[in-house]
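Taking it in order: structure first as structure tokens, then the write-up.
A single protein chain has been removed from this complex, and every other one stays in its place.
We just call them A, B and C in the order they show up, numbering each chain from 1.
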Amino acid sequence: MPTKLRVALIGHGFMGRAHSNAFAQVGRFFDLPYQLERAVLCGRNREPLQAMASRWGWRETATDWRALVDRDDIDLVDIATPNATHAEMAIALARAGKIVLCEKPMAISREQGSEMVEAARNVPTMVWFNYRRVPAVAYARQLIDEGRIGPVYHYRAVYLQDWPALGATTKTWKLSKAGAGSGVLGDLLSHIVDLALYLNGDISEVSAMMHTFAPGREIDDATMAMARFANGSVGSFEATRYAVGCRNRNQFEIHGQLGMLRFDLEDMARLEYFDATAPPRLQGTRKIMVTGPNQPYANNYWKPGHVIGYEHTFIGALGDFLQALAAGSEFHPGFADAQKVQVVLDAIERSAGSRSWVAVE
Amino acid sequence: MPTKLRVALIGHGFMGRAHSNAFAQVGRFFDLPYQLERAVLCGRNREPLQAMASRWGWRETATDWRALVDRDDIDLVDIATPNATHAEMAIALARAGKIVLCEKPMAISREQGSEMVEAARNVPTMVWFNYRRVPAVAYARQLIDEGRIGPVYHYRAVYLQDWPALGATTKTWKLSKAGAGSGVLGDLLSHIVDLALYLNGDISEVSAMMHTFAPGREIDDATMAMARFANGSVGSFEATRYAVGCRNRNQFEIHGQLGMLRFDLEDMARLEYFDATAPPRLQGTRKIMVTGPNQPYANNYWKPGHVIGYEHTFIGALGDFLQALAAGSEFHPGFADAQKVQVVLDAIERSAGSRSWVAVE
Amino acid sequence: MPTKLRVALIGHGFMGRAHSNAFAQVGRFFDLPYQLERAVLCGRNREPLQAMASRWGWRETATDWRALVDRDDIDLVDIATPNATHAEMAIALARAGKIVLCEKPMAISREQGSEMVEAARNVPTMVWFNYRRVPAVAYARQLIDEGRIGPVYHYRAVYLQDWPALGATTKTWKLSKAGAGSGVLGDLLSHIVDLALYLNGDISEVSAMMHTFAPGREIDDATMAMARFANGSVGSFEATRYAVGCRNRNQFEIHGQLGMLRFDLEDMARLEYFDATAPPRLQGTRKIMVTGPNQPYANNYWKPGHVIGYEHTFIGALGDFLQALAAGSEFHPGFADAQKVQVVLDAIERSAGSRSWVAVE
Partner (left out) sequence: MPTKLRVALIGHGFMGRAHSNAFAQVGRFFDLPYQLERAVLCGRNREPLQAMASRWGWRETATDWRALVDRDDIDLVDIATPNATHAEMAIALARAGKIVLCEKPMAISREQGSEMVEAARNVPTMVWFNYRRVPAVAYARQLIDEGRIGPVYHYRAVYLQDWPALGATTKTWKLSKAGAGSGVLGDLLSHIVDLALYLNGDISEVSAMMHTFAPGREIDDATMAMARFANGSVGSFEATRYAVGCRNRNQFEIHGQLGMLRFDLEDMARLEYFDATAPPRLQGTRKIMVTGPNQPYANNYWKPGHVIGYEHTFIGALGDFLQALAAGSEFHPGFADAQKVQVVLDAIERSAGSRSWVAVE
């Protein structure tokens, strides 16, 4: 008889929908020792909240997240609200002993993040850096672990969007300092920094610039950074919402002594791999379709050649988290991992302010 | 209060899984006036059947599909069994007044198909030619309807797989004459013929060849055809399981007087479009990401730039079917549409046998 | 002291220009024991002829090719005139003992071709099937010879253009039966048939169709064929000038038991290779840049990563021919090879006429 895990979700926007789907679907694609109960959906606008709860199978709704803190019929709370609200919620919930899942960026400052880690020291946590669970990204990690690209020389990542540049600036907290804390720094750069830490290890120092194109806007529309990694490689990062022509291009390239890897979220079923150990005349960048066999998540979803989509990165993250939870093993990325991202973002922000190199930590 | 629609699904293999997911998910992505009940999962191997029913939320299981025929607590039956069994089931169920959904190919002969159409004359039907519901394919249909490529000159389609060539010939009914009726003809060519009929209209005549690479195998490993369409265009079709290097390349190209369209299932989020009405110096094939806005299914799933996967083609087909059902409008492709595919497949088979051109109908 | 080779070129259109360039440049990129003299440029319109001779360094001009036949100060004659004129010229020149080079298609009928072969039995010949000399194509031949793709299952070739479809039908002999003999059959299909014979060996039988889109035009705008090869593989060919969106897409794909090769002239610096002997999880189609090292023509042109263009296929063909000539070894494709193409084209034409399969030979 599987253990019940009673779940509350705070947030019913786009992310609330993606998370709801993950909770609904995870048991279909992952073997879990848990029986997930979608117990409470929490949000502030009663009407859409009700509609969403009914559509996604949440048993009840609530309009004040604080009510969740003391309910002992809730085991796990998932926070999918605007960035600025994460810390307060997570700290209160963690202190109350809840398992806490939190959207990225975990916090809007290094200090907040630090408090969150401290508060959650004794509860399982996860931060939704969902792109680690793209099969092609997890596969990149495998290939690196196997030594296939050797010592790394270059890490190059961009996250390019264009919706505000194209005028899609309908009211969203994402463009407000109060709601988001920052612009692309927290929204996009956090993703590619997380992937860099995951794939290439610690960053030692950064030199960065931040730029705002829209008059009067308080947040960064574009942020760039050069970096040195602890492993001796050098790297660059760029996140922008003014890359006209790029809807959602989250891309990295890693050049090592023995090969290259390249990934682009807009073509998420594939990983590009250059094997420099092949005879020179046979060398070329190959596109590997990462749908199995013997590749990450190949047994979870469909058949080789049959692709999954954006939503499965959330399902995969949740599936991995719940399996780790059941096994009693540590899950990554938890709050401590996400705090490493916060530390890099903090260094980037300070570097852009001081117009100089800043050491990370 | 939404109408209840009580569903039985026959088949618990790969397709049973894809269909189960569609029934489970369709209400999340489509506004439906129905409350779908996943009532019965029907299959022959009791143990995996039970496991699957429990995982995918089917209320009960059954091991004899005949029991469904007379149950008046079942409104809709979905057939996801080997090809050779479709006709008998569909005919009995349709005669009993059930709404009938059926996997493709609908039948293993033109004659079977004809009987199925007759039997189902008075019930709503659907055949799972799911690739019509890839957003990029539906979008191609839109662009054609808008006259963007003008009168068509060429239609070129391939469906290329390689699993048997690479030795993945573990026991499967797909490679047996008894189970599948044919090889790539019914399995792959049916898909690209359906898309051709959908996108380019009726086929007038065909000249075809069929080939078996594996010694002793009774079915076609590769089938090719040249065709003339009623609209004056010429076309070609090729389906094979020996296209080493191609996992699941279902691709079409259409050249018209005013432009070109190209699609490849392995890159299903995009449609390629060449606009020959643009100034010559600005002409080029553009890759359009079909995730919205103002593109098919953009409002059903996620945000622009956030892709869906293979499973959503089933969800989309079911969603469209149920909306048509509620509206009392005719759905395509139903049995009558699928029979048109059977007629073409029949002509292809006869052409390959007679080594001559064969008129369609 | 290198031997002098005194050259005459008949034709001063686009091909005359490409050949002139080859004669001017071949000595820069190939080590030759010959001193080529661009002696006579022959054509019918005196004024442009003079201008072209002066620009491309032809010593003198002539307006009647017959005058070349008996001149003993001419060693080699290159025919770059409309198709219908090749046979008469080549036969007369070969009988006079000239080395004869001839544009493709060699002839406008199988019978003509046969006479040409007979007449040229004792002189060195070459037919300008220049695409054999694309480094990536020659490299494909190498990989096949090395057994890298194993026994072949499928050969698939298209040659797609769109200029007449887009209205670029300014007077050209290419669209006239009198000048060209045929439409895409001789102009485009001949190229891809030659490459197929080069890469995949003899063709046993064909079933074909020819189609004319333009009202009143006497030649084929589109020709398609299905084929069986002597090596047991099956194939398809398509050539058309109505593939809107495709400027010059000369493409082949070969699927063998051990791998796949793919080439597209519009991206002529690369060969795509799928190695099915790699571990499944590392398999993917790689794009190999064929600019060296250890690849065909790598020592002739520039450095790895530095591409060549269309004109170099002529330079390469001529360089290989002259090196074979000096070595006394047989060059391919000569007239006998080109006649094999004629035989296939003839079978295709007859098949299209009879609407049935036709054996080749």
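In the analysis below, contacts are C-beta pairs under 8 Å (C-beta built on N, C-alpha and C of every residue); 3 or more make two chains touch, one makes a residue touch a chain.
Here the structure is a predicted model, which is why all the values come from computation and not from measurement.
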I'd like to know which visible chains would be in contact with the absent chain if the whole complex were considered.
A, B, C
Among A:V69, A:A96 or A:M209, residue touching the chain not depicted
A:M209
Touch as defined at the start, partner being the missing chain; which of A:A96, A:A243, A:A298 or A:A326 qualifies?
A:A243
Using the touch definition from the top, which of B:K4, B:R66, B:R121 or B:R286 touches the missing chain?
B:R286
Residue by residue, what part of chain C touches the chain that was omitted?
14, 18, 21, 24-25, 27-28, 55-56, 161, 163, 247-248, 266-269, 289, 291, 301-312
Those residues of chain B that touch the unshown chain are 139, 270, 272-273, 275, 279-289, 293-295
Where the unshown chain meets chain A, residue by residue:
149, 153-154, 156, 158, 162, 165-166, 207, 209, 211, 213, 222, 224, 226, 228, 234, 236, 238, 240, 242-246, 255-260, 262, 274, 276, 280, 285, 355-357
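What we mean here is this: only the chains that are shown with their structure count from here on.
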Can you work out the rotation angle that lays chain A over chain B using Cα coordinates, in steps of 5 degrees?
180
With centres defined as the mean C-alpha position, give me the chain A-chain B separation in Å.
35
Taking the mean of the C-alpha atoms as each chain's centre, how many Å separate chain B from chain C?
42
Multi-chain contact residues (two or more partners), chain B
none
